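After this line comes subunit A, so read on.
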Amino acid sequence: MVEQTEQGLSDQYPRASPWPIPLVLGLVISEIGILFDGILPVAVGGLVLLAGSVVGILRESGFASTLYWPAFAVGALFAALGGTLYVATSATARGLALGGTGVVVVAASVALFLYETGRL
Partner candidate 1 sequence: MSEPDTRGRRVVLWMYASAVAVSGLFGYVLGIIVYGDGGGPAGPLVEGSGAAYGSVGPVTFQLNPVNLGLFGVVSVGTLLGVGLLAIVYASERADA
Partner candidate 2 sequence: MASSSLVLTVLMGVLLVAVAASLARLEDWRSYTPLSDVGGALGERTEHGHEEKPGGLVRWFTTVDHKDIGILYGVYGAIAFVWGGLAVLLMRIELAAPATNVIGPSLYNGLMTSHGITMLFLFGTPMIAAFGNYFIPLLIGADDMAFPRINAIAFWLLPPGALLVWSGFLLPGVATAQTSWTMYTPLSIQMSSPAIDMMLLGLHLTGVSATMGAVNFIATIFTERGDDVGWPSLDIFSWTMLTQSGLILFAFPLLGSALVMLLLDRNFGTTFFTVAGGDPILWQHLFWFFGHPEVYILVLPPMGLVSLILPKFSGRKLFGFKFVVYSTLAIGVLSFGVWAHHMFTTGIDPRLRASFMAVSLAIAIPSAVKVFNWITTMWNGKLRLTAPMLFCIGFVQNFIIGGVTGIFLAAIPVDLILHDTYYVVGHFHFIVYGAIGFALFAGTYYWFPMVTGRMYQKRFAHAHFWLGLVGSNLTFLAMLWLGYGGMPRRYATYLPQFATAHQIATAGAFLIAISTLLWVWNMVVSWKEGAKVDTADPWDLEETGQLTNDWEWYEQQRDTPVPATDGGEPDDGQSAD
């Protein structure tokens, strides 16, 4: 049913959104990944999921009109937090995971910028 239609779910059904669950998963997985020592891949995966869902839900609900701008904001925030952790505390590995994810997300935002403005 859903697959056959041209539009996305949230275009067809004003009372549905696919984003809440991915967003929650992203938040939970990144919290676990950062809290427990030695499972940084989990932290990175969760953070990527979190960033993607935040961007998606902002765009879907109309709080942002592009994808690249919220992506840049989220990425910059992660990078800043991670950088602070890395420099100011002894949690360097965790800081690296957070900051590294931030850099990746910022890079993605650049790609999105190029795509959305038709340069790609």
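Just so we're on the same page, contacts are C-beta pairs under 8 Å (C-beta built on N, C-alpha and C of every residue); 3 or more make two chains touch, one makes a residue touch a chain; residues count from 1.
With respect to how the candidates were assembled, all candidates are chains of the complex that A comes from, given by their letters.
This is a predicted model, so every value here is computed, not measured.
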Quickly now, which of 1 or 2 touches subunit A in the complex? Give its number. 2
Residue ranges of subunit A touching candidate 2 (in the complex, touch as defined): 1-3, 6-25, 27-29, 31-32, 35-42, 44-46, 48-49, 52, 56-57, 59-61, 65-67, 89, 91, 115-116, 118
